[in-house]
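One structure below.
For this view, one protein chain was removed and the others were kept in their places.
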Amino acid sequence: MLIAKVIGTTVSTIKDEKLVGYKLLIVRQTDELGQVFGKPFVAVDTVDAGIGDLVLTCSGSSARQTEQTKDKPVDAVIMSIIDSLDVEGKTVFQKTA
Amino acid sequence: MLIAKVIGTTVSTIKDEKLVGYKLLIVRQTDELGQVFGKPFVAVDTVDAGIGDLVLTCSGSSARQTEQTKDKPVDAVIMSIIDSLDVEGKTVFQKTA
Amino acid sequence: MLIAKVIGTTVSTIKDEKLVGYKLLIVRQTDELGQVFGKPFVAVDTVDAGIGDLVLTCSGSSARQTEQTKDKPVDAVIMSIIDSLDVEGKTVFQKTA
Amino acid sequence: MLIAKVIGTTVSTIKDEKLVGYKLLIVRQTDELGQVFGKPFVAVDTVDAGIGDLVLTCSGSSARQTEQTKDKPVDAVIMSIIDSLDVEGKTVFQKTA
Partner (left out) sequence: MLIAKVIGTTVSTIKDEKLVGYKLLIVRQTDELGQVFGKPFVAVDTVDAGIGDLVLTCSGSSARQTEQTKDKPVDAVIMSIIDSLDVEGKTVFQKTA
């Protein structure tokens, strides 16, 4: 899984019928401190994540193993909102309430 | 999924019989503003996308989860045409009519 | 799928028994003009491609969706020989007869 | 598989129900000497690994082939703790007791 930050949303009228009703968020991978780097990708949101949230994304066929994404043409899913990250015993990220 | 821009088409006479009748488009990944970067790849079009369209592509085994691509030897599919992209509350891309 | 150019062949006596009789070609990815870049990989040939041909390769589990590669331990297949590439309305590559 | 070093942990309250009870560790890939490089990713721990351990990680659909990760939305698993690494006949890494 990747640690990623939600940065935006996509809107599409024309899409595969299996995707109707799904929220597709734009995310960017972060390092272990929650700092974004690299280029954006798009993931299906299954946990009601919001802009700015740090999340875990799962890719490939494993992205279809949640109840909501089963048999869907999606290759990335947000399946967790991160509360905190600890690195070598120190809390380096804490979600603000 | 990746945000990508359709830049071209491929023509092939000799191909796996399962691919007969499919439109294979050349796309390049874009960033969250719709600016292309990186090298091109080829995706099966399932939504009648056109040159210049911003689309979502799905890769790997998930690319075979649309009705049209089931059991096909394809590893990337265009399954959505993007209307707009919002980043941190601002609309950064809007499809022109 | 990737646009790739066939540059060579591999010969192996010791191999998984499921691979006996298959032609494994060395290819390199190309850009949308057919210019090679990056490092080589090896793909099973299902369309009788030759050295110098521009082809489409399919990777991952999708590489096992042709008749010849079903249930084989192969992660890349050549499943099309490219006749021509068009980018933004212009023909940028044309296979020579 | 990748050689990776465990560097931290993630805590999530909101997550896919299939992930409840799983330990998700932050790891970074290492070279053949056990030196970390590159960006972190997150893997399910199935072998009770600890911070600082050198481990093997398995990605993609193969990450779902352990008893604990079957049918789970996870794309990386720690399925081995490395005791030692030998390169060209020399022991280049030895786990300290």
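Letters A, B, C and D name the chains as they come in the text, with residue numbers starting at 1 for each one.
Heads up, the rule we're going with is that a residue touches a chain if its C-beta (ideal position, glycine included) is under 8 Å from a C-beta of that chain, and two chains touch if they have at least 3 such contacts.
Computed from a prediction, not measured in an experiment: that's the story for all the values here.
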{"item": "Positions on chain C where the hidden chain makes contact", "value": "7-16, 18-19, 24, 26, 28, 39-43, 51-52, 60-61, 63-64, 71-76"}
{"item": "For chain D, residues in touch with the removed chain", "value": "1-3, 29, 31-32, 37-38, 46-48, 56, 58-63, 65-67, 69, 77, 79-89, 92"}
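FYI, only the chains that are shown with their structure count from here on.
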{"item": "Whole-Å gap separating chain A and chain C, where each centre is the average of the chain's CA atoms", "value": "33"}
{"item": "For chain A, residues contacting two or more additional chains", "value": "60-61, 63"}
